[in-house]
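To start, I am sharing the structure in question, which I have written as C-alpha cells.
What follows is an incomplete set of chains from the complex, kept in their original frame.
Chain lettering (A and B) follows the sequence in which the chains are written, and residue indices restart at 1 in each chain.
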C-alpha cells in the first residue's frame, strides 16, 4: 500500500472549508464573508449546493452571473472552490410543469413539491434537467482558476415508489434474472402463493402491497441504490466531458442504510462524507465511521465534507460540541484518513428548517465567538501542517467486514427478535479493538482479505458467492477469523442455506447451529470460559450450536442449553476460526481479542493509557503518529526510548514522554523523517 | 352431554400433522419429506394452503397434476390429508386483471397486490373465483382415499373499506333495520347532527370519516365478519356438493378481535384453531383459549390445527419452546378438548417472511434436532393413545361468558379509561378457577346457561336481548352469578340503558351503579372485606355503587367513596348474584371464588399441588384424567385411595401416588374403565 497523491495536486494540504450559500444573502454580506473566511483560514468554500433555482429560474433561462461574481471574489481572496451541482432540490417550476419528477411514497402516492431529495431517480425529466445543469456548470467553470473539486448533488438517498420506478424495476430485474422462473425460484415466490406468471405483475414492495417476499424488498433496495447511482453517473459523465482533470465526488453519509456505498465508491474519484455523530457517541463509533469511509476505496484517503462546528439541529437533543472537541474530532478524522476538514455550514441562514444548525458564523455575525475562535485556530493549525499528512495510508492487520446487502437482509428478517442491532454489533467489536489501540480496516464482501491477520465478520447473515471460499483460504493460510451468531443463514437472494447454518462457513467454523433462542431485554445468560478465566453476561440471542470439529472455549451457564458451547475455535489449516454464539457484554470482547492479537504479534506502536487513541499514517515522507486524548484528564504518554519526535502541530521536539491535556492532540514524526518532510512541505 | 364421535370415523385417533407446502420445494425433497414424516409419526399433512397460483396459474388454466402426485405419494405412505382450499391469497394475475378483488384500507384507498388476506370479502370476482377453485378441488379430490377433512381458506380476518363493501353494507343494514328512521334512532345519530336522510349517505367508518357513531362502527364489524363468513359458506357449499361426507372446517385464531366466531361456529362441522401464545403466557391463558374453542360448538371437541413446534417469528421476542413444553402444551390442548395436535409447519421455507418461523424440519433438513426428536416422540405417544381420548367431553359446572359484540362495544367506548382490558379481565377470573383446579366452560350470550352452578360474566358491558332474563332464571334456581364493573351499560346497539347501570341486571344484582371513577396507573384503592377476612388492592376503575337489595361484602378503603360497597351479594330466589365494582388484584379473586365453589360442592377429583393442572374428559369408554405438571420441579400427586389407574401414555399401572417430573404429563383411567377401553381401542 503506497501513499496516495493529494486529491488535487494544486492543493496538497488539508482542505479547510465547507458549505457556503451566498445566494441566500445580500451582496453586502459577501464581502464580510470573505473577510471572515480569511480570518478563520476557511480556504475551501463549497458553493452551489441547492442553488438550482438560483441558476435556472425558468426552464429556458439561466442566471450564472451571480455565481460568476462570487466565484471570482472567492478566487481573488485566495479561496479554492468545491463546486456543487445543485440537483438535490429541483426548482418549483419543474415539479409544477413536470410532476413526474416528484417522488412517490411507499404506497405509491405522489409527493407534493418541497423539502429536498424529493425527485424521482428514474424520472427521465429529472435526469435530463440534472444533466443539463451539470453540463452547463462544467462548461462554464471547468477552467475556473479556483476550481478544486466537483461535488455532485448532495447526500443522495431515499426511495421512490412511482410507476416509472416500477417499470424500470422490471427492466432491472429482467437483466438480473435469466427468466421469470429463475426469479420465482430465487425469490421463493410459491410461499403464500406469490408466484408471478408475468413480469408485469411485479410491483415495488409497497407498504400497502407486497412486503412478504424479502428477496423483492432486497432487490428493490439494490435497484433504488442503482438508480440514484445512475443519476450520479449521468452528472459525472456530463461534467467529465468539459472538466476531465478535476476530481468528482458526492458526499456520503456513513452507515446510511439506503445506498450500497461500496458499489458507489467505484464511481467517484474520491470518497467524501458528512460526519454527524450523536452527541453521546463514543470516539470509537466515530473512528469506525471514518475507517468505513477509508475502506470504501481500499484505503484511499477521503474528504470530511461536512461536520458541524458546534451543534446539530435535527437530533432530539442537540448538545454543543464541548471546547476542544471540534479540534479533537477533526484530527480524529485526519488520523483515520481524512485529507479535508470541512463544515456544514459557513453562515447560519436566517430562515428555513436549518436555521438552528451550527455554523462557523452564527446569526450574530460576530467573530468573537467561541466557535469562530476554535474554527480559526484549527484552520491556522491545519495550514501549518501543510502536506505533511496528505495521502498518508493506514496499515492495518485487522479487518472487519461490513456489507449493505447483509444489513438489508438482516433488517428485513422477521424473527427471532425485531431489533437486530447489526450496526451496534459492529461498533461493539470495533470498540474492543479500539480500546486495545489497534487499527482496523473496514472491508467488504468483495474486498481482498488476504493481506490481513485477523478478520472479524459480525453477523454475516448473508454470504455472497465466493466469500466462504475466500475466508477458508484466509484461515488456512494462518489467519484468525471471528464470526458471531446470525452468521451464514442466507445466500445473496436471502434464501436460507439448504444445509442450515452457518452454511458455507460450516466447514471452516467447524460448528452446526441447530437453534436460536431469543431473550427478553430483562433476560440474560452467561458465557463461562472453559479455562476458568471468567464469566461474562450475554443476552439478546443465544444460538445452540454443536461442535463438528471445533473446540468449545466457553459454554452457557444456564437454561436448557447450559453446558453447550457458546464460544468455539476451529483450527483450520494454519489458522483458527472462532464463533461467538450469543451477544456478549463488552468486557468479553475486550478479553477475547487480546490473545488473538498477541498471537499475531499485533500491538500498538506505543503503550498509551485508556482514552488515548493512537493512529498512524504512512506518507511519502514517513510515518506520522497521531495521539488523541479523548479523556478529560491530562495524560502522560511514554514515547519510544531514545527517539526524538517533532510535534507537527507546534513544531516542538518531544522525547521520552509527551503530556496531553484534556482533548489535546499531538501529531508526531520521528525527527529524521521530519527533516525531509519539513523540506518538502514548503 | 354425551361423548362425540371422531371427526372422521376413518381416523379415530389424535391427528398429528400440520401445514405442508410441497409446491415450494423441488420433487427430490418430497421423498425426503415423506420419509421424515414417517419417522416422526407426522400423519396428517395439511396441503393446499396458499397454493392458488400453483393450481391455477392463469384464469383459464388449472394445474392439479402436481397435487395429484403428492397426494398419492402421501396416501401411499400412509398419510391422511387435511386438504385446504388455497383462497387466502389470490394469484397476482387476478389482482392485476380484476383490481376489485383487492382490499381497501380504512381510508378507502385500495391496497396493492401482495401479502395475504388481501382480498375484498364482498368482491363478486373474488367470490366467483374462490367458489370455482373450491369446486374444482372438491370435484377432483372428493373421492381421494386419503382425504380426511376440508380446510377452507386460511385464518379469515381483516376488514375492507372499499366502495363495494360500502354498497353491500347498506344492503346489509336495510335488512337489519326496519327503516332509516329506525336506524337513526338506534344509532343515536342526532348526536353531532349525524342523522342520515338517505340510505346512500351511510359509509363505512373510515379513519378519515365517521368514527363518532359507535353503533355504525359496531355494525360494520358485524358486517365484515358476516361477509367473510359468506365467503366461507360459499366455498363450503361448493365443496359439499361433491363431498357431502367429509367434514369441513376453517382455522380460527382464538380471541381474534375481527370475527364473531360464535356465529361462525354454527357453520363449520368442527372447530379448528391456531394456537400461538406469547412465550410468556401462563398455562391458564392457553387453557382459557382452548376452552373458548371447545365452547364455540357447545363442548364439541376441536382440532388444534396449528402450533409452532419451536419458536414463532412475528413476536417482538420469539423465545424457543423449552424442552418438554411442546409435549406439555400439546396435552394441555388434548386435556381441554383437542382431538388433533398439528403444527405450522412441516418444513421451513427457504425464503419469504416466515422463513424464521419454527418447523418440524429446520433449514438444515436434519432429523437429529431437538425439535424433530420432540415431535417424533410426541407423535409416537399420540399414536399409542389410539382412540382412548377421542370425542371425550368435559363436564364443567362453572361457566364464563364471553361475547365478541361486547368486546367490540367495550373497545369503541371513549372513556372512562382508554385501555379497557376486557380479555385480561377474562383471563384473570379464569386464572382464579384454574388455580383451584376447577374446569370452566366458556359460554356466549346465546348459550344455554341453565346447566351450570356458577356463571361468571366479567365486564358484560353489552346485554343482548334475553340475557338478563336468563341470568335471573339461572340465579333464581340456585345459581351463583358473578358480575364486575362495566356491566350492563348498553344494549345490543351500544345505546346506554335508559335507567342507568347495570340496566336489566339491576334487579338480580340488587345494586345501582351511580358513578365510575378512573385511576391513573400509579393509583389504587383497597377492597376491605366486611367479615375481616382481608384487604386487597384494586385499581383501574372504581364504580361507586349503591345496594338496592344487595348486601355489601366489602367496602372501599380510601378516597371520597371510602366505606361504600365494592363487593356485593344479592340473594335472589334460591341463588346469589355477586358484583365486584373495581379491578381487584389476583389474590382477591382466588379468595373470592373458594367459598362460592365450596357452597356448590365444586372440587377437583384430586387434590393436586399448585402448578399442576387437572382435567377430565368423559369418553364412551369412561373417564380420562389428565395431570399436567407446569412446574419445573417434580411433584408427587396422591391418587384416590384403593383405586388403580392405568397411565395411557406408558401403560404403567399407578396407585396411591404418581410422580411427575418437570413438564411431565399423565393420562389416567381407572383400571376397570381401561379394560374396556383397551379392548375397544384396538
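Points to keep in mind about this one:
Methods note: a contact is a pair of C-beta atoms (placed from the backbone, for glycine too) under 8 Å apart; a residue touches a chain by one contact, two chains touch by 3 or more.
Because the structure is a prediction, the values reported are computed rather than measured.
Here 2 identical chains are displayed in place, and the whole complex they belong to in this file is assembled from 3 copies in total.
Following the convention adopted for this analysis, only the chains that are shown with their structure count from here on.
In terms of their C-alpha centroids, the spacing between subunit A and subunit B amounts to 51 Å. Within the complex formed with subunit A, the residues of subunit B that make contact are 21, 23-24, 50-54, 57-58, 86, 88-93, 96, 105, 109, 111-116, 280, 310-320, 322-323, 348-357, 362-366, 369-371. Put simply, subunit A touches subunit B in their complex at residues 107-108, 187-188, 190-198, 200-201, 203, 205-206, 208-215, 412-418, 489, 493-501, 512, 514-521, 544, 560.
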